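Here the structure is laid out as structure tokens; the discussion comes afterwards.
All protein chains of the complex are present and in place, except for one that has been dropped.
The block that comes next holds chain A.
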């Protein structure tokens, strides 16, 4: 395998030395471009108390193109679909090479605190979130309990 670009080495070292509270990202033993990620559900959100697993992959042309990130743990959220794909601008056309693994994961954690049902990826979830927010939040809490706790 080709040597890892120095930027990736540096980011990985910094993630280990100064971890972000509530977020862990550990490179895979056999592929240093693939990270095992755990994000804790933010306080005062329906995801509080949950531990959400994600996978993050740095493509060959990173940082000129965005990392590929996906939720592995099932989550009830209007901007995350049933395959765990995330609809977030900085992962698509608003990507900038000055963003890092750290800032991407912080943005995803912030997305859990601030769902945006007007710009959905999971249409049925977004629909309920708009017409009956309290029921949607109940569902999100129930999914958090069922899929993101005690695993």
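Just so it is clear, a residue touches a chain if its C-beta (ideal position, glycine included) is under 8 Å from a C-beta of that chain, and two chains touch if they have at least 3 such contacts; residues count from 1.
What we mean here is this: contacts and distances are computed from a predicted model.
Student: Could you check which of "Lymphocyte antigen 86", "ER membrane protein complex subunit 3", "Bms1-type G domain-containing protein" or "E3 ubiquitin-protein ligase" matches the UniProt name for the chain that's left out?
Tutor: Missing chain, UniProt protein name: "E3 ubiquitin-protein ligase".
Student: Since one chain isn't shown, list which residues of chain A touch it in the complete complex.
Tutor: 2-3, 5-7, 10-11, 60-61, 63-64, 79, 87-90, 92, 94, 96-99, 103, 106-107, 110-111, 114-116, 119
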